[in-house]
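Only one protein chain is missing from this complex, and each of the others stays in its spot.
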Amino acid sequence: MSRPRILVINPNSNQLVTQGLEQALKPLGFEGGPEIVCETLTEGPYGIESQADVDGVAMPLRRLVEGDNHSAAFVIACYSDPGLHVCREATDRPVFGIAECGVLTALARAETFGVIAIAQRSIRRHVRYLRQMGLMDRLTRERPLNMSVAETASGEGTLAKMIEVGRALKDEDGSGAIVMGCAGMARHRRPLEQALGIPVIDPTQAAVTMALGTVQFSHH
Amino acid sequence: MSRPRILVINPNSNQLVTQGLEQALKPLGFEGGPEIVCETLTEGPYGIESQADVDGVAMPLRRLVEGDNHSAAFVIACYSDPGLHVCREATDRPVFGIAECGVLTALARAETFGVIAIAQRSIRRHVRYLRQMGLMDRLTRERPLNMSVAETASGEGTLAKMIEVGRALKDEDGSGAIVMGCAGMARHRRPLEQALGIPVIDPTQAAVTMALGTVQFSHH
Amino acid sequence: MSRPRILVINPNSNQLVTQGLEQALKPLGFEGGPEIVCETLTEGPYGIESQADVDGVAMPLRRLVEGDNHSAAFVIACYSDPGLHVCREATDRPVFGIAECGVLTALARAETFGVIAIAQRSIRRHVRYLRQMGLMDRLTRERPLNMSVAETASGEGTLAKMIEVGRALKDEDGSGAIVMGCAGMARHRRPLEQALGIPVIDPTQAAVTMALGTVQFSHH
Amino acid sequence: MSRPRILVINPNSNQLVTQGLEQALKPLGFEGGPEIVCETLTEGPYGIESQADVDGVAMPLRRLVEGDNHSAAFVIACYSDPGLHVCREATDRPVFGIAECGVLTALARAETFGVIAIAQRSIRRHVRYLRQMGLMDRLTRERPLNMSVAETASGEGTLAKMIEVGRALKDEDGSGAIVMGCAGMARHRRPLEQALGIPVIDPTQAAVTMALGTVQFSHH
Amino acid sequence: MSRPRILVINPNSNQLVTQGLEQALKPLGFEGGPEIVCETLTEGPYGIESQADVDGVAMPLRRLVEGDNHSAAFVIACYSDPGLHVCREATDRPVFGIAECGVLTALARAETFGVIAIAQRSIRRHVRYLRQMGLMDRLTRERPLNMSVAETASGEGTLAKMIEVGRALKDEDGSGAIVMGCAGMARHRRPLEQALGIPVIDPTQAAVTMALGTVQFSHH
Partner (left out) sequence: MSRPRILVINPNSNQLVTQGLEQALKPLGFEGGPEIVCETLTEGPYGIESQADVDGVAMPLRRLVEGDNHSAAFVIACYSDPGLHVCREATDRPVFGIAECGVLTALARAETFGVIAIAQRSIRRHVRYLRQMGLMDRLTRERPLNMSVAETASGEGTLAKMIEVGRALKDEDGSGAIVMGCAGMARHRRPLEQALGIPVIDPTQAAVTMALGTVQFSHH
């Protein structure tokens, strides 16, 4: 019998991001556990930075989900959770959004959480989404790196900047945990956590963890 | 190298409940993954039904956590999350409460959630705790089975009663997911989910899933 | 000098609905005031009933707004406010959503409001949106007609059913005003208001009123 | 047939303020539309700055409304909405408060709003009222000009000070729109909006717009 | 040295209500403690039932407070807290509203509270006020007796009706304490509490208790 599959969809068309997800999720690839497959939405933009980028991938994501008869669960790996509800409408199988799962996992670790965004312009969208989820009460603040997605992915100064912003979230804003507000920051999670001394949540890892539990408990 | 250990603590002294937890968590026992060990708090009462039962195990739980040098993470397996904050104060390792994790996991699955409690008298305590967590906005309602913990664990009519209460939560109250408000109901999760047609969350499974992800990502 | 134009976009492709909007908005067509033009989104589905219908028109609406150099303001005439934020991102001119404006206008008329939805399945989406807007505190309840959009538009029994549902919102739920949760109910507004004895808000009329004020005060 | 009348009541006895309202509302004076009449509450104080000023005009406003058989709608043109509920109790015709309408209109334009108050001492009263209306969730902050009503009305430095405060609301507090928290600032609306680059709402204009829509749709 | 005085003002002109207050407050008349004096606002209406009644006494109450050089604290003994903020503006001495104090005292006794109103029409006003105070989270429900103030004061069936409504608040709505939403119900407090088996709060007694503590601790 084949292993159930968790499909992690990178809604942008940047293959390097998808490869980064594969790397970041390896610790959940258990023998005897679900297969975790990362896939690029080829119709997606190179990066998801604007509302148009977010809304533009909703229906392509749905088509991908509808056309998939194999996967046991889906994870949409973009911190704006594009198309989450329209994908859930398309299937009875579970669909997870990494923003929602990232925040929910932070709430399981600490009294309060802060968020590191890449760009200032995303914060208003993220906060609107937190309000939609009813999860504002324990948010301290979201602060931006003020870097482009590209800079964040490749730049050498990224970790240093994340530590600086994370310290402000912890010390000035009183955050007890940090959510990294982007799908492409996973390799910085451990050094950031060590530098800050509080839990740091990678949202894709958080979502795939929840997906793994869901799949395991419905197949055994 | 030994596998990291997740210690799941049953705060009541009923060994059958601990055995039920072991059974319920088997699907997460991956080769190459963390070891999941269930332990009974021998000083605990036979069941945790009152506020005194809850408050009475807080310090014993803390002592157990403080005295444990081996575990990588702890899960307190009682739906009132007894001693959660006092245990977190005692260690830098993660401590998860199953009520918190159960609700957070339900929020990752559906717009709204309802809770099945065993007894009416617990609901006021549970709702106070939901308010403390800032997680009331998407709660529909908590409804009781009006059975004792003992009846729930053993009785044949339990599943039928859970389906009846779950249907009320879904159809009358508009719940999109159900949280089982007790550590001892896990074996009913799948049939209840099938009967209702919406996600049903066992809180211990939810918490141990989160613990597993946390441990894996901090050890790899 | 030409009059400034308010473009009211019907995101579904049903021309009868667009004609109904034109009819409903005639009282705001003042000589010397802005021109009010209703347009059908020809790419839209015949009715907007599902999340896919909502998300599927977001980018077409944005393209329509981006390609329009003449209008002074835009109104998206569907009670799910599809594409509202992505359209706002595309232009500096004001874009109004009828759901948001309908609810805000109800709040200017009474202490509390209720909503009449066409179908049960829309209510969860509408409530999620109310939570996103931070406008839940004075909502009493949303109740469905349980009719299709087609039935509502044409059926003779529609008004009678609306009065029945409106009475429940008023008498059982304590609503002080009613929002009609659909763009195609305008012709029932006055008789419903007379039957209920409390303010009844047509959301398109509410939004175009706000657009008219905005346009007038920025052009004079 | 005579045109329906909207009565805009200036609750202070300063005729210059009433004349300013007339001037500010001219763009809504459509041929074929409702007649907009501004009236001074002669019993009112010269300016409404304290709680006593607010509470002292409630019953005089009610008597004015009760004694008026001609108007189709009323607007109370003071940013504390004095007597709003007692006037609503006195008539079945709509009564609008400019504070409520100003905030509601700002919510139709942007994700978040800030308020410019004249004096620091008013802010506590305004915030209490926002809490009463259940409209705090999208407020960023209210900041004072720290000028008297008289200075604001006449002073040359008023606009410059409003731009300074508006920039703080936009840039430091993240406001997406600004509400001018006084009935006598209308002539500064357009230059302030141009200077800030975000929507600026004059509350009287917002309220009379809503009144106009309400009257039009109930008379046609 | 004379004892400090707490002035309890009955804002209606019904002397029997004032005498009832005197009777109800006797247990706080300690030798060596503050003098508690009940006074009728002779300009008040015979009963306070409408918004006009509420708003009509605000300025007379302020004048009474301003003209009083002797009292150490004031209590406004009407469950709508008329004139509370305008009186506070007039004096540095503490002014207590019985509605606010009644609810706050209920919150010190139980997890949740319900309110018994005399008339249905008052409930909307009371709930608006609870929202203004930010004290909605632990409210279960307010239910009316549907009696006039006069009937309540004198009628023999009042207690029976209060028990019936109180039982609904307790058993159907889950109230852990009851606030009597009127200044004239004090003599029913003890039998109602005995019948229901949960705390019943008379708001005037609650407010004068708080006033007594405040006065004692600022004079000793």
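Labels A, B, C, D and E are assigned to the chains in the order they are written; within every chain, residues are numbered from 1.
Definition applied: a contact is a pair of C-beta atoms (placed from the backbone, for glycine too) under 8 Å apart; a residue touches a chain by one contact, two chains touch by 3 or more.
As the structure is a prediction and not an experimental result, all values here were calculated from the model.
Enquirer: So which of the visible chains would the left-out chain be touching?
Expert: A, B, D, E
Enquirer: Touch as defined at the start, partner being the missing chain; which of B:Lys26, B:His70, B:Arg128 or B:His219 qualifies?
Expert: In the complete complex, the chain left out is touched by residue B:Arg128.
Enquirer: Quick one: say which of E:Ser122, E:Thr158 or E:Gln205 touches the chain that got left out.
Expert: E:Gln205
Enquirer: Identify the residues of subunit D touching the omitted chain, counting contacts across the whole complex.
Expert: These residues of subunit D touch the chain that is not shown: 124, 127-128, 131.
Enquirer: Quickly run down the residues of subunit A that touch the omitted chain.
Expert: Where subunit A meets the chain not shown: residues 111-112, 137, 174, 176.
Enquirer: Just checking the interface: what residues of subunit E touch the absent partner chain?
Expert: 26-28, 30-33, 94, 96-97, 100-101, 104-105, 107-109, 133-135, 137-138, 189-190, 193, 199, 202, 205-210, 212-214, 216-220
Keep in mind that, in the parts below, only the chains that are shown with their structure count from here on.
Enquirer: Kindly list the shared contact partners of subunit C and subunit D, in label order.
Expert: Intersection of subunit C and subunit D contact lists gives A, E.
Enquirer: Name whichever of B-E and A-B has more C-beta pairs touching across its two chains.
Expert: A-B
Enquirer: Which chain is the middle one, judged by CA centres?
Expert: Per-chain C-alpha centroids ranked by distance to the global centroid put C first.
Enquirer: Residues of subunit E touching 2+ other chains?
Expert: In subunit E, residues 128, 131 touch at least two other chains, as defined above.
Enquirer: Taking the touch definition from the header, please name the shape of the chain graph: line, ring, star, complete or other.
Expert: Graph shape here is other: it fits none of the named patterns.
Enquirer: Okay, what are all the chain pairs that touch?
Expert: According to the stated criterion, the contacting chain pairs are A-B, A-C, A-D, B-C, B-E, C-D, C-E, D-E.
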